[in-house]
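Note that this complex is displayed minus one protein chain, with the remaining chains in position.
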Amino acid sequence: MINKVCDSLKSAVADVHDGAVVMIGGFGNSGIPLQLIEALRQHGARDLTIISNNSGVREEGIASLLRDGLVRKIVCSFPRSAGSVWFERLYEKGELELELVPQGTLSERIRAAGAGLGGVYTPTAYGTLLAEGKDTRIIDGKGYVLETALHADFAFIKALTADTWGNLIYNTAGRNFNPVMASAARITVAEVASIVEAGGLNPEHVVTPGIFVNRVVAQEEQQHDAA
Amino acid sequence: MINKVCDSLKSAVADVHDGAVVMIGGFGNSGIPLQLIEALRQHGARDLTIISNNSGVREEGIASLLRDGLVRKIVCSFPRSAGSVWFERLYEKGELELELVPQGTLSERIRAAGAGLGGVYTPTAYGTLLAEGKDTRIIDGKGYVLETALHADFAFIKALTADTWGNLIYNTAGRNFNPVMASAARITVAEVASIVEAGGLNPEHVVTPGIFVNRVVAQEEQQHDAA
Amino acid sequence: MMRLSNEDMARRVAQDIPDGAYVNLGIGMPTQVANFVSADRQVIYHSENGILGVGPAPEPDKIDPDLINAGKQYVTLIPGGCYFDNSESFAMMRGGHLDIAVLGAFQVSATGDLANWATLSQTLPPAVGGAMDLAVGARQLFVLMRHNAKDNAPKILEKCVYPLTGAGVVKRIYTDLAVIDVTDEGLRVRELYGDNTLEEVQALTGAKLLPPLQEPSAH
Partner (left out) sequence: MMRLSNEDMARRVAQDIPDGAYVNLGIGMPTQVANFVSADRQVIYHSENGILGVGPAPEPDKIDPDLINAGKQYVTLIPGGCYFDNSESFAMMRGGHLDIAVLGAFQVSATGDLANWATLSQTLPPAVGGAMDLAVGARQLFVLMRHNAKDNAPKILEKCVYPLTGAGVVKRIYTDLAVIDVTDEGLRVRELYGDNTLEEVQALTGAKLLPPLQEPSAH
């Protein structure tokens, strides 16, 4: 019988290997799977490629992975923000590879992977630095850039409530990149505030169908450690 | 103040011009805007291009537009089904142009239009008759076909409930092509069973954001005429 | 020779649908497979029009006219199922999220080409539906079909004569005579029903069949 619930954050990330490509949902501090990121940090896989809209601020979230030297490359639309000290430090030292992607192109490339497309022609960035070296095409008189699908080994996402089959609903603007990332990874793990039985969510209200979700894990009591 | 509610089906279709490209939602008999189609038939615009998954059965829905000679071309994935007599009759006489599109390519081309993409590379139909004459590309060793965006002048869709700002929710599998078509037309008109004030739908449950909907019209009492 | 009934063919496929699988069953005979999946397995059926968790036909007084499957039959939703639109539904199919799709076929080639949407007949206008998307997208594509056409012509061929639905996409073929895997070496018989011999089945097949592999010894 289907039950995607993991009994711990630790077990939910246990198979992340060195060199893995990992998508992490969230926008600013909204909808970030902070507890999964902390479990990933403790797990300690290295040489990671992180795909995410931001790079974390201070010592939080993705910033803690950067600080611990676990990340080789980041694929990101807005890595620099007030407090993104670890990103800036490593980038300036040349210790972090950055692939800068316009935000809508980032979500569209992720969607393309989830939807089995090889790539899409987007008008975004046409005629700019970020299109250099990329194939372009004029369609009906308008310029487009070819952007290819962006796949991942793992997607760590955050939702409000899951059922045991992995169907998900979200809280307000906490959706952001989470639903689209769920579709694009080999293994998708959802950190959620609560878990209900299959059938406990209204089928009209489900945002992420369970087919896209491999593991569900409930948030644990916040540990206020000094990490 | 924003109020997208039309006072009649007739006024909701009044500006459909001869030669218009019209998307019509629905799959089989599920989620079809039958009353809008009937209003369109009575309106009588000719030389239409219809984009829809099916072509109507017996004298119903799109079949009634075909019968009345209003349609020049149909873009469709499964035009032939039990009872699709008008499609078959006109097609065999050479009086109806058909662009046959695999179902997932149809929705993806419509989505591309709504999302401002010029086209997408899909693996669907690669190496088949339906890819002949189309650009192809090998990406990471896999073959893809370039499919371009499919725009429309009008989209006629069916939903369960609208608010006055055009936000929509649907009934079960009645969604099908309706949400994606809503995004791809210059003017989108939604036929709905009921209308509530803005704020009357839970913002977490909205399926089609009102930005994609220009007009909302309530279903009228069914007239059992012999048309 | 032993020829399975359509029902027994569907029963045989059902044995290979594992617990927890996400499965799309094509229109026609494949739809019957759901009737024979063991009750101790939870299988989540996908319908291309936008359903995960398709349940059995409703009681006549519980019909929801919008709630149909891809074959336009009235269905229900099981607890844990959900609805979505067509573009998301085909993202699931094309994106490799379905574990198994079971489709009917006119012809299958030795290299796994599938022909199931059109014949060479000009009498019917064409229609394709979602078959091409399922063909390229499902992780495993099973074909369920009678071994031979009504005129006894073989439907398993070195090369399909009918227009392709997808090239190199079929993983396994279930017929009324045998179960056949499409492998890199060619078509390998996996199972012969009753006392059917490889030679008998080969005689009814338009492509070279390889014998079943020996079961590996148990130690």
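So that you can tell them apart, the chains are marked A, B and C in the order they are listed, and the count of residues begins at 1 in each.
The rule is simple: contacts are C-beta pairs under 8 Å (C-beta built on N, C-alpha and C of every residue); 3 or more make two chains touch, one makes a residue touch a chain.
Just so it is clear, the model here is predicted, and its values are computed rather than measured.
Shown chains touched by the missing chain in the whole complex: A, B. Remark: the omitted chain is touched by one listed residue; of A:Ser30, A:Thr148 or A:Gln219 this is A:Ser30. By the touch rule set out above, chain B reaches the unshown chain at residues 1-2, 111, 113-117, 163-165, 167, 183, 198-199, 201, 203-204, 206, 209-212. Residues of chain A in touch with the missing chain: 27-31, 53, 76-81, 87-88, 91-92, 98, 100-105, 107-108, 110-111, 122-130, 170-180, 207.
Note that only the chains that are shown with their structure count from here on.
If you take chain A and chain C together, the chains in touch with both are B. If you average the CA atoms of chain A and of chain C, the two centres end up 35 Å from each other. Rounded to whole angstrom, the centroid-to-centroid distance between chain B and chain C, based on C-alpha atoms, equals 30 Å.
Taking each chain's centre as the average of its CA atoms, chain A and chain B sit 33 Å apart. Looking at chain B, one finds that residues 108, 122-123, 170, 172 touch two or more other chains.
Multi-chain contact residues of chain C (touching two or more other chains): 77, 83-84, 87, 90, 93-94, 136-137.
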